[in-house]
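Every protein chain except one is present and positioned as in the full complex.
After this line comes chain A, so read on.
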């Protein structure tokens, strides 16, 4: 691989990382607004407020950056980067066409799970280093929630890997058949619920519950660092949606897959992203104990049942 190719691949991953979260964010503005009988942003950029998030970015970069006196200075200042960069890496490793990913690595399914796990550290660093009571309570909740939901999600991904007999996302999509939609359905539900919880989005937004603990771990953040946490949430939606599309919806499978396979991957991912937004509008926040019960008494057993089902089917009908 030449230096030029490495640069082109890196820049394309970076471009996707900077554009797709904004698309999802604008979709959320508009979809949520219309579901609630509002118009959403209409002014910025002229046409239906398309430039609203760009304007938000310009605003954030001009805001004062405050590090509280009591904060653990360097951990506090580094946390947004730790939260944000892993999602860039995950986007780079997700394939959109056969053999087409920015960073084509062999065990991409495991790699994506691993880097997404690092992103969670950013939240914990932010909550702990802020030396703020709201932030500490939020970080406690975040730690418990992220631990509990990471597990069923990993088990659900393991089930797909077993079904395909590979750890590479590329080969998983290659092995995908339409009847996997039914076969892997319990795992898909577990993955979607786990993903929304990992992103700390409603109905699983207990760690940042604004009516109780201001904004949880992010309470003390201002300006661009705060914006980075928001951006990482939307980048997270992009990663989880694309991952869902690739693992469960067959990625680029569809009519004319040879020519427009990437479009199918993107479309399926977009539909999942809209579902994630829809969940935010439709569901009230879960209480902390309900959250834990759901993870350990529903999702984990369901994920294990899916594993057994997958294993038996693979052995009986290899």
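In this section, a contact is a pair of C-beta atoms (placed from the backbone, for glycine too) under 8 Å apart; a residue touches a chain by one contact, two chains touch by 3 or more; residues count from 1.
The criterion applied here is as follows: contacts and distances are computed from a predicted model.
> Refer to UniProt and select, among "4Fe-4S ferredoxin", "NADH-quinone oxidoreductase subunit", "Cation:proton antiporter subunit C" or "ABC transporter ATP-binding protein", the name of the complex member that is left out.
When "4Fe-4S ferredoxin", "NADH-quinone oxidoreductase subunit", "Cation:proton antiporter subunit C" or "ABC transporter ATP-binding protein" are compared with UniProt, the left-out chain turns out to be "NADH-quinone oxidoreductase subunit".
> Given that one chain is not shown, which residue among A:68, A:98 or A:174 touches it?
Among A:68, A:98 or A:174, only A:68 touches the chain that is not shown.
> Pick out which of A:34, A:133 or A:177 touches the chain that's been left out of the picture.
Considering all chains, including the one not shown, the answer is A:133.
> Pick from A:104, A:174 or A:254: which residue touches the chain that isn't shown?
Result: among the candidates, A:104 touches the missing chain.
> Which parts of chain A are in contact with the chain that was left out?
On the chain A side, contact with the omitted chain comes from 1, 6-7, 9-11, 13-14, 61-70, 80-81, 84-85, 88-89, 92-93, 101-106, 110-111, 130-137, 140, 143-144, 147-148, 150-151, 154-155, 158, 161-162, 164-167, 214, 219-220, 223-224, 228, 288-289, 291-293, 296-297, 300-301, 304, 307-308, 311-312, 314-315, 318.
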